[in-house]
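Here the structure comes first, spelled out in structure tokens, and everything after it is commentary.
For this view, one protein chain was removed and the others were kept in their places.
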């Protein structure tokens, strides 16, 4: 056709993008572990303060959204995995809904599609860092008391650092995705980060100075410290209610989320199958209740995170415009001055912020937040299996290729039967996960730790599966599988 | 006027066209919408695998990625140190 396809617009940039090469030979199990640990460690180490930003004097409006995306305020990981996740979802959905025509059978199209995803990730980081810079997000909150102000080229360094970090993150994810480590890279990094966050909040021994003096990062450590120094009642009370750092309430909510995630993560419906190749080999194919795993929730939180960044920047830049207060209002927390709390506007109602003066708002917000989370998650789950190529039809095709048939169903009916089960599993699973999130986060007590742990554990279960299959394959048991993979 | 259809008439043509269109439609529908559906790895139901193809960009070794990341971290630290030493902003 005459018009230029959107996909082809990436062509000039493609040769500029660095690209991790495919492994020449299959990476061994031990090597994979080394690569995974190394990538995660490097990623964790990148959470250094950006130069020209005084991290301690930065107020963070996005705390409750950060854990699943492995991001940290004022550091090189300001956006964490968000640009990559957003770009990935965006392109996959655009292609899945056929808004952008991609013929995935053609290799060049697939390559262009992937280059677009990487390019978009970097672009998102550039746009967001520019927006936040102009919104004054990186300025210290006590700017009036300190005379120094960052010159324009100092501000330019934020943008350069953050976009470069987005590229590096994309490459780390790519490294894991391409089979050097245990992938999907996004889930590996997100799991490691939320686990780290959880451990820090639970047993972190490092300290920060607060208005009440030095306090430990770990809630449990702080409790012990409190019991030593203060009266027993006050010690317990403070350990459960402190706001600037993790408290025991958050830990308990997170632990509960962990328990629920493990329970539902192991619910499944077994479909009896038999192989045509190996006679008298009846087996079961499990269809998990959480068919889409943590992805619906990751998607929902990605939407929320993106909306919040854009909303925050826009309302700050156009703070005099009348529409700004309908989008959202952020107020500096007067006790800690280390966070901005959403107090009003559209974004308030789909947030987990418990701060508001009006009691009606306080009552309505958990409901609207839950509704938003549930609806977005379920709608996502409903279409994701089709979009990503794991619908009943795709599964039936796989069965056919491997000469597997469902017991009690003709081969032609397999797709139809699976097509009945899978959407129900996907949406019900998403409903459960979103429901748990609504309960854990909706009241604003958990501040993002519970959803981080929830996504982390679900991702860990997914990763564990791929690690286990990998282990069995390389452990001599399935040499045929090994050959199959080498052929690729 | 004639109740029996003329063989090879306009109706059959229309029918043929319709079946052809249906076929095309079906083909269009069964076209893969993701790299995974096309049999080239990629995101599955539970996984968001984004980068699974090798494209035209310049190829780098995974070790180079790790080195690049570490040197980035060092450069950020260096920027901090420079700013501290000179007392200016870079």
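For reference, chains read A and B in written order, and residue numbers begin at 1 within each chain.
Going forward, a contact is a pair of C-beta atoms (placed from the backbone, for glycine too) under 8 Å apart; a residue touches a chain by one contact, two chains touch by 3 or more.
In the analysis below, contacts and distances are computed from a predicted model.
Chemist: Unshown chain, UniProt name, "Trafficking protein particle complex subunit 6B", "DNA repair exonuclease rad1", "Protein transport protein SSS1" or "Ribosome production factor 2 homolog"?
Modeler: So, among "Trafficking protein particle complex subunit 6B", "DNA repair exonuclease rad1", "Protein transport protein SSS1" or "Ribosome production factor 2 homolog", the name matching the hidden chain's UniProt entry is "Protein transport protein SSS1".
Chemist: Touching the absent chain in the whole complex: find that residue among A:114, A:129 or A:196.
Modeler: Only one of A:114, A:129 or A:196 touches the chain omitted from view, namely A:196.
Chemist: Touching the left-out chain: which of A:106, A:241, A:266 or A:469?
Modeler: A:266
Chemist: Extract the touching residues of chain B with respect to the undisplayed chain.
Modeler: Those residues of chain B that touch the unshown chain are 77, 80-81, 84.
Chemist: May I ask you to list the residues on chain A that touch the chain which is not drawn?
Modeler: Within chain A, the residues touching the omitted chain are 40-41, 44-45, 47-49, 54, 56, 191-193, 195-200, 202-204, 206, 258-259, 262-263, 266-270, 289, 378, 421, 424-425, 427-428, 431, 453, 456-457, 460-461, 464.
Heads up, the rule we're going with is that only the chains that are shown with their structure count from here on.
Chemist: So what's the Cα centroid distance for chain A and chain B, whole Å?
Modeler: 20
Chemist: Taking the touch rule as given, give the residues of chain B at its contact with chain A in the complex, in rising order.
Modeler: Those residues of chain B that touch chain A are 30-38, 40, 42-62, 65-66, 68-70, 72-73, 76-77, 79-80, 83, 89-90.
Chemist: Of all residues in chain A, which touch chain B in the complex?
Modeler: Spelled out, the residues of chain A in touch with chain B are 14-22, 35, 38-39, 42-43, 45-46, 48-52, 76, 84-85, 87-89, 92, 95-96, 98, 103-105, 107, 110-115, 117-118, 150-151, 153-154, 157, 161, 164-165, 168, 170-175, 177-178, 180, 183-187, 288, 290-295, 298, 384-390, 393-394, 426, 462, 466.
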